[in-house]
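Take a look at the structure below.
For this depiction, one protein chain was excluded, whereas all remaining protein chains were kept in their positions.
Labels for the chains are A and B, by order of writing; each one numbers its residues from 1.
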Amino acid sequence: MLSLEDNELLTRVGPGTPMGNLMRQYWLPAMLSSELPEPDGTPVRVMLLGERLIGFRDSKGQVGLLGNHCPHRGASLWFGRNEECGLRCVYHGWKFDVQGNCVDMPNEPPESNFKHKVKATAYACRERGGIVWAYLGPRKQPPPLPDLEPNMLPDGEWAVQAIQRDCNWLQGLEGEIDTSHLAFLHYGKLAPDDAPEGTFLHYLVKDRAPRYSVVDTDFGTMYGAYRPGPEGQDYWRLANFLFPCHTMIPTGVLGLQILARSWVPMDDEHMMFFLMASRQAFAGLTGGGNRVGLQDLLEPNGTGWYGRFRMRPNAGNDYLIDRGKQRTEDWTGIPGIHTQDQAITESMGPIYDRSREHLGSSDAMVIRVRRRLLQAVRELAEKGTTPPGVDNPEVYRVRSGGTFLPRGADWIEATKELRKAFVSHPELDATVAGVRS
Amino acid sequence: MLSLEDNELLTRVGPGTPMGNLMRQYWLPAMLSSELPEPDGTPVRVMLLGERLIGFRDSKGQVGLLGNHCPHRGASLWFGRNEECGLRCVYHGWKFDVQGNCVDMPNEPPESNFKHKVKATAYACRERGGIVWAYLGPRKQPPPLPDLEPNMLPDGEWAVQAIQRDCNWLQGLEGEIDTSHLAFLHYGKLAPDDAPEGTFLHYLVKDRAPRYSVVDTDFGTMYGAYRPGPEGQDYWRLANFLFPCHTMIPTGVLGLQILARSWVPMDDEHMMFFLMASRQAFAGLTGGGNRVGLQDLLEPNGTGWYGRFRMRPNAGNDYLIDRGKQRTEDWTGIPGIHTQDQAITESMGPIYDRSREHLGSSDAMVIRVRRRLLQAVRELAEKGTTPPGVDNPEVYRVRSGGTFLPRGADWIEATKELRKAFVSHPELDATVAGVRS
Partner (left out) sequence: MLSLEDNELLTRVGPGTPMGNLMRQYWLPAMLSSELPEPDGTPVRVMLLGERLIGFRDSKGQVGLLGNHCPHRGASLWFGRNEECGLRCVYHGWKFDVQGNCVDMPNEPPESNFKHKVKATAYACRERGGIVWAYLGPRKQPPPLPDLEPNMLPDGEWAVQAIQRDCNWLQGLEGEIDTSHLAFLHYGKLAPDDAPEGTFLHYLVKDRAPRYSVVDTDFGTMYGAYRPGPEGQDYWRLANFLFPCHTMIPTGVLGLQILARSWVPMDDEHMMFFLMASRQAFAGLTGGGNRVGLQDLLEPNGTGWYGRFRMRPNAGNDYLIDRGKQRTEDWTGIPGIHTQDQAITESMGPIYDRSREHLGSSDAMVIRVRRRLLQAVRELAEKGTTPPGVDNPEVYRVRSGGTFLPRGADWIEATKELRKAFVSHPELDATVAGVRS
């Protein structure tokens, strides 16, 4: 559990908040590149860290992210004309480029020279691997992008997806670094014999109460969760939290699985998670597994501040729960892995009060991640300490996944090579994961 | 009128408020038994005294009322699996019985022994006469249920109904103990000749400005309202307020009429009233009287916190008011007695500001009830005094209704026998009420 004070500290991300300041040290995923499919196309409303921003792609293909309100008299730039390398406010014709410079001010007499004194709020953007990254921080020269392997694959080999959740970002992230929920929320009805002996899945549901080992790393925090595996071995699941809001889950095969997710705060009560992955890992996570494909559950994007990447199952329809199925063939009655996670994390309320919780040994990773976040937030606020990874993009070159290790092995030493990103492992067999499709 | 301070004191019912504490001394109607029709069925979201609770019926048929949030990490137990005498959170499989004990914690290694240290919020429940009563108070051993006759009739002889209102509980209750509104809001267009001489209804509309006598009782407060009746008699209407939020109305024949209503706070701005009655009294109140039957106006229950027992006429559709009918044949143009009461009490606003009102002699009962409630709230808060009736279930053994008394009679003495519950009066004639059907 957390004190109310620490809970506030971790969950509030608006301008000027301690956690908001921490987040603003880093590049964050803001949009999918595909949301801005063409130069001079329709702008997009983007809520990010409690700020209302307008994303647009200019005539040269560059992405800009401007403050919603025109600096003149506050009209929304969303209604703007996206033309000739700038977004032009339709109220009085003021025009801004992706850097926020006012490049035209046609309602003022030329001699007023006022346009050189006005600048729009504009945040640096970079596109890579289908993601538009944004830097909302204080540095004139932003730090480097993190070396996240799934976001650095050659074109044609990556896939991305975004999904909105109507809850605080930390609830989403904590659900992701909590290995024991998999065998309940998602596989609660699976019996060991439903998965072949020798596959991860078999052991996952054979022992649903794993032991944990958690360590701090240069990128954040890593856990190994283990339970008995085949013939004197343990089945180990390794997963990562990477500052400030990225995760790598332990579902696939360590050494082969290339993916990451980012749990990006839109504001205090809404978040967007971004999935970036190799095509293979992406298909495993979003395909028809667990009955229903992710694509079938997404609504078309709307234009509102909270209108992007919404799931059709939502709190208003109880996530399409089918109580009949829940009683018989299914654990939750809720269609799809992602929907199940969404239902549970949103059901905790917009901002969960962690002073009321009771954490067990299975929550070791959750506890450690909070501690690291709190420490980084406090050191930034009190001493101005640059938090982990900001200036060290190479620490993000890691992977996650599962593996069998001889009982009693030193898991950190034994998985050293498998955890390295950008390495090929032709000797490994992907089918051992046994993830159901 | 009330001071703003007293108004706050009477209307706020959340945990830790003075009135919330008073309410928590008593058993309160929380649900209809019919909302949980079968063992291991679908749980129900119940808002009560500002608390979000999950009602469920376990495998043995016992009703439980648990806090919404699982004590582990806060997932809503509404999504839980209701199985084998407990509600199991689908997030990590923790399971709780109706007492709130954690009876299974399958994601923790057995040696952790953590399950014995965790308890869910759970409130005692008792079922009687179609009502699920709940005790949200501080005693380990709850007090006895109140001896409310309409809730203690043999099966087959009682009927119950619940209806939600979107306003503070006290507005609902005060509308109920206000006898003079009947001849306007509900019978404003009725002429004396529309009801046969000799019936209550005839005298009710012949003199619409009754005189009041109000007395404190061991169960709360009682009034007698009188106006001229036939041949040297007065028509007396007797009604009760019973701590903390029950009423008995004066509509039928004193001695025959068996009914009570409870005005239960869901939170500060929503309430649920529960009607419990003999089949005969129930039919009189909810049948096709005043043009339209109650059942025709109820929506099917939804699953939301405010989704139970809602009327189709509501503030959003102006309660289906028909201005043409209002101008000609009808007083309000609003269909149904219950809808008329709902429209008026909700139109006062979510929490009515009583510092702006002007009370007349017809409001004597309203004034006295507030005074008694305020006194009880203050004595509990300041001296810990147990409020009226908590430990005296027998004081609730009373009835209400109308009767003719010789002019000048001592109404309290003269009605002594008729006011006793659990007594048969074959000598009385029910048709004298003259209530229109």
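The definition used in the following text is that a residue touches a chain if its C-beta (ideal position, glycine included) is under 8 Å from a C-beta of that chain, and two chains touch if they have at least 3 such contacts.
Computed from a predicted structure; not experimentally measured.
In the complete assembly, the contact with the undisplayed chain comes from B:A343, out of B:A281, B:L294, B:M311 or B:A343. Across B:P39, B:G188 or B:G307, the single residue that touches the chain missing here is B:G188. Checked against the hidden chain, the listed residues B:Y352, B:Y396 or B:W411 yield one contact partner: B:Y352. Touch with the chain that is not drawn comes from one residue among B:I321, B:I337, B:L380 or B:L418, which is B:I321.
Residues of subunit A that touch the chain left out of view are 40, 42, 69, 71-76, 78-79, 81, 90-93, 105-110, 112, 114, 117-118, 303.
Even with one chain removed from view, subunit B keeps its contact list with that chain: residues 174, 178, 180-181, 183-185, 188, 208-209, 211, 318, 321, 323, 326-327, 331-332, 334, 340, 343-344, 347-349, 352-354, 356-363, 366.
Quick note on the criterion: only the chains that are shown with their structure count from here on.
For this pair, subunit A with subunit B, the centres built from the Cα atoms lie 48 Å apart.
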